[in-house]
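The complex is shown incomplete by one protein chain, all other protein chains being positioned as in the whole.
Coming up: chain A.
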Amino acid sequence: MEFGLWQVWDAGWVTAILRGAAVTIAVGLSSMVAGLLIGVVCGLIKWARIFPLSLLVDGYTSVVRGVPELLVIYLLFFSSVEFVTKVITAFGYAGLAESGYAFVIAVIAIGAISGAYSTEVIRGALASIPNGHIEAARALGLSGGRIFRRIIAPQMLRIAVPGINNVWQTTIKDTALVSVVGLQELMRISYIGANSTRHPFIFYLIAAVVYLVITLVSQAGFDGIERLLRLRARR
């Protein structure tokens, strides 16, 4: 039997794939936000060399960046699965375990990975802020929080945009890995489709195209942001 795009459409796989893509984007965005929060905190610690904490952050970034993402996901998933199912059933939310739990673990895992890369990006951006700016702000008597808000954060964000773009691209691609622990995102849906129809080629090709669309669209978005920031810097 010839199996083409029409059969994929006819069997209702398109809505499933789109729902999977939405989950992928949701996981990607949530872990990116979590990763950026981790990145800003850890980046500041690394930049300011706050003694015992900076050692911890160094350990975290070098382990997560040196060990395969898949291994990190296995660690978080396998080590939490028993504990969490116990807690959830104890509170009587057994149904919730199916849908919410995998999502949360996925966001924690991908967020931790993306956070390690964000830390390096933020640290690099902080290092390129001229020291004189901060000294000048201190000489004006600005408080620490205000120096961060008015002097450090705006410059840091502008310099960090290209790096954050890179981190986002790897983050969205890393979300494919959480399919191995059963979250129903784009990759998992394609896997299910491939297995149930026995036509893997077309399903994985569709998945590749959807990922490509996501990365190309976000690349265009970041290009736009970079252009905007550059214009403002020139004026």
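FYI, contacts are C-beta pairs under 8 Å (C-beta built on N, C-alpha and C of every residue); 3 or more make two chains touch, one makes a residue touch a chain; residues count from 1.
Just so we're on the same page, contacts and distances are computed from a predicted model.
Asks: Considering only the chain that is not displayed, what protein name does its UniProt record carry among "Cbb3-type cytochrome oxidase maturation protein", "ABC transporter permease subunit", "Succinate dehydrogenase subunit C" or "Probable chemoreceptor glutamine deamidase CheD"?
Replies: From the choices "Cbb3-type cytochrome oxidase maturation protein", "ABC transporter permease subunit", "Succinate dehydrogenase subunit C" or "Probable chemoreceptor glutamine deamidase CheD", the unshown chain carries the UniProt name "ABC transporter permease subunit".
Asks: Among the options A:V14, A:L37, A:I50 or A:V67, which residue touches the chain absent from this view?
Replies: A:V67
Asks: In terms of residues, what is the contact footprint of the unshown chain on chain A?
Replies: Residues 62-63, 65-71, 74-75, 78-79, 169, 173-177, 179-180, 187, 190-191, 194, 199-202, 204-205, 207-208, 211-212, 215-216 of chain A touch the chain that is not shown.
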